[in-house]
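As you look at this complex, bear in mind that one protein chain is not there, while each of the others sits in place.
== chain A ==
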Amino acid sequence: MPPRALALLRPPCRSLTSHSHSLARTRPSRTPRSLPCHARALSSASSDPEHFDVVIVGGGVAGTALAAALAVNPSLARTRVALIESADLYVKPAHTPGLYSNRVSSYNPSSVEFFKRLGMWDSLLSDRTRAFTKMEVWDAVGGGRVSFPPSSSSLSADPIAHIIENAAVQAGLVDVLSRSNPGAQVEVFNRSKVKAINRWEAPQVLGRPAGEGKGRDFFDELEWPEVVLESGKRVKARLLVGADGATSRVRQFANVDFFGWDYDQRGVVATLRVDPADENVTAWQRFLPTGPISMLPLAPGYSSMVWSTTPALAQVLPKLPPATFTTLVNAAFRNALPDLSFLTSHQVDLDAEARWGRQILPPAINWGPHPNPPEVLDVQEGSRAPFPLRLRHSQRYVTERVALVGDAAHLVHPLAGLGLNLGLGDVQALAVVLGEAVENGGDLGSIHVLQNYASSRYVPNLLTLGVVDAFKFLFSTDAPPLAWLRSAGMDAFDAFEPVKRVAMRFASGKLL
């Protein structure tokens, strides 16, 4: 059952939270798509719009990474890029020893290679970046289990992925922008909110050859999307890139539908303090019928958790006393399912009940020869936060003079830790397409150029979304036949190394 493996390979990430600022700011009022001529005359009196070849709306990880990728590409030396961010792009990450942000993501080898090409990987290699080399995924219902790497494999030394705080990655990307680069000149509009995005529509010119005698003013106003900032500044975009997250205004401006559904689960993130005796290089994921719970290593003694569960429990978890929460997390990783249901549905002495449940299980059923996740000791104060779990996909990634990347184009269930990696894949593909277009004299906003980006990303992303969704569905049931088949499949998969290697390549972003 090779496809089953595909989504198991990456631990969850919190890419959904990386655009929280844009989530907060956008409840857009319908902006007019056209204004009559007199309105144009009034607004143009304030200032003439500035022209840019690429205008990126949204300075999250995806948007900033795109700006950085364009800046290092020598083919784009004459390209002018604007990066518009509503929050402060230059805020330094706190880096307090022993405290970790709950906004962390897992970066697969493809993303790491991208960071290396940007020349920022070395600066990310600190004691706050954690590689994990092992992965344990198991099923709470049937007991099926998959371990990575395969025991005899030569892959064993390679990191499966790196866990890094989003703020650190963001700061690294901003550093790239502030260097002197061989490629595009990037102008940052920091703490600049977008007021409106317009596309001027040309009045019909009947009985007069287009362009004759009208000169510059007439054509300036044609067709290029115009972003109006709250400062009154207007920028015109040869290509407008929406990197502005799930509620993308650029996507709404381009009239692109965002299809999908909300899952019947919510996620809870938290930063955990775990047993410091554990070397902590393993990602743990246990599939419960209510959703997967995962633990990712941050440093010796620290892990990050994401627990996808019922909306009711997700509401309660962040408010529980730290000790109770810790007990429940340990139980979710270690206790038998009936125990866990009992613990989460009754007013009981959680701690005593959980210990009793673990004690009465015979060792073979409890853990047997399998490795144990480190015991959770505590939860970092203020690190617990719920977030919605959704699947969305844009009807298309490009229209004339508009391209969408990252969460603006797709949202995926975090169970495989793919979200941000997909976005970085978009960014790399778009940067390559734009570089080639400039070398061939192309118009960067032309649909013929942009289609190359869309065709390289749309189907692979859709496939990834589909595989992850299928996993979510497959593991959401405890009906005996399916649960039994599922666990048998996991065991069969675990024993079949060639298939595991293919799955590994998929997870590292190198198969599609």
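Miscellaneous remarks
The rule is short, and it goes like this: a contact is a pair of C-beta atoms (placed from the backbone, for glycine too) under 8 Å apart; a residue touches a chain by one contact, two chains touch by 3 or more; residues count from 1.
Basically, contacts and distances are computed from a predicted model.
Name of the non-displayed chain as stated in its UniProt record, restricted to "Ras-related protein RHN1-like", "Eukaryotic translation initiation factor 3 subunit C", "Ribosomal RNA-processing protein 42" or "Ubiquinone biosynthesis O-methyltransferase, mitochondrial": "Ubiquinone biosynthesis O-methyltransferase, mitochondrial".
Annotation: of A:His162, A:Arg396 or A:Lys472, A:Arg396 touches the absent chain (contact as defined above). When the omitted chain is restored, the residue from A:Ser126, A:Ser231 or A:Asn255 that touches it is A:Asn255.
Residue positions on chain A in contact with the hidden chain: 34, 36, 51, 77-78, 201-211, 214-216, 219-220, 222-223, 238, 254-255, 395-400, 436-437, 439-443, 446-448, 451-452, 454-455, 458-459, 462, in rising order.
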